[in-house]
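Quick notes on the structure that follows.
Of the protein chains in this complex, all but one are displayed in their positions.
Then we have chain A:
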Amino acid sequence: MSDLSPGTPSLGGAPAGVIHDIGYRHYDGPRTGRGPATAALAVHTLRGVFGLGRPARAKIIPFLLVGTMMLPAVVSIAVMAVAKQKMAGYTEYAVIMQAVLAIFLAAQAPYTVAPDLRFRVLPLYLSRPVTLWDYVGAKLAAMAAAMFLLLAVPLTTLFIGEMVVDLPGPPDTGGYLTSMAGAVCYAVLLACVGVAVASFTPRRGLGVAAVIALYLLASGVSTVVAAVMESVNDYDAAAWAWLINPFFLVDAAVQVGIFGAEPSAPGSYPTGIGVAAAITIMLGLIALSVTALVIRYRKAASR
């Protein structure tokens, strides 16, 4: 930025560090295309989700929730070190911590989309090389990456802890890898649904409320229906009822269905055709959310 190049000897008596108004300067440096610009947007959004590059008060909630997510992992390592026995498993981590994941999603998904809609920043993006779909893709990728990190960091910490403590018997590498595959699916499903719901209102508070309400509704209905079905001894129907909760859905579809882990729900999941159905429902929900986003942004862009 300095107008004086460091090697230039300053003239005798002239103060070094004078600001010269050298007028307007043209830029003839490199210009990247859509790809790097979209990546920059995704990284910018991902940092923002965790409150980085934002005021201190924006950091409180994400850091608090990240801390809470780490707690079971840290306690488990301590218990492993002292009592030499395992506590939390890998595949059940997301299910146990589902409320924290849901609160994080509800609190941060609206941040990714609402301000640009509310303060009408979108036209400024669209007047640049990035397209509408680059924009939506970057926002989704950032939220999915945030959800993945939120889940994968404590799981990885737990796994490293297990290897360092060196319990008798081999480490549960299979469980860890299964939980990582699960984490990818959790991240994609939750981010798509969360961002899609949040995009329908330019008000952040309303977006937070909508996402959390949707989670409470799904988990409440799932628990109540499953309990009722179990009370009339219809265990097949109860197994299906668990799938209403998105956290059990991914567990049933991926961790249990594909990788054969132990179910983390209080009951069992449907088997056989049920696994295929769970996978289809999961992919269907993702597709539905993306379609909703496409429709929403078509409308927003034409404003």
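Keep in mind that, in the parts below, a contact is a pair of C-beta atoms (placed from the backbone, for glycine too) under 8 Å apart; a residue touches a chain by one contact, two chains touch by 3 or more; residues count from 1.
As a working rule, contacts and distances are computed from a predicted model.
A.B. asks: Looking only at the UniProt record of the hidden chain, which name from "Vitamin B12 import ATP-binding protein BtuD", "Sugar kinase", "Ring-1,2-phenylacetyl-CoA epoxidase subunit PaaC" or "ABC transporter" is the right one?
C.D. replies: The record names the chain that does not appear here as "ABC transporter".
A.B. asks: Taking the entire complex into account, which one of A:36, A:220 or A:284 touches the absent chain?
C.D. replies: A:36
A.B. asks: Using the touch definition up top, pick the residue from A:124, A:232 or A:273 that touches the left-out chain.
C.D. replies: Residue touching the chain left out of view: A:124.
A.B. asks: Over the whole complex, note the residues of chain A touching the chain we left out.
C.D. replies: The missing chain touches chain A at positions 1, 23-27, 29-34, 36-37, 40-41, 44, 53-55, 115-116, 119-121, 123-131, 301.
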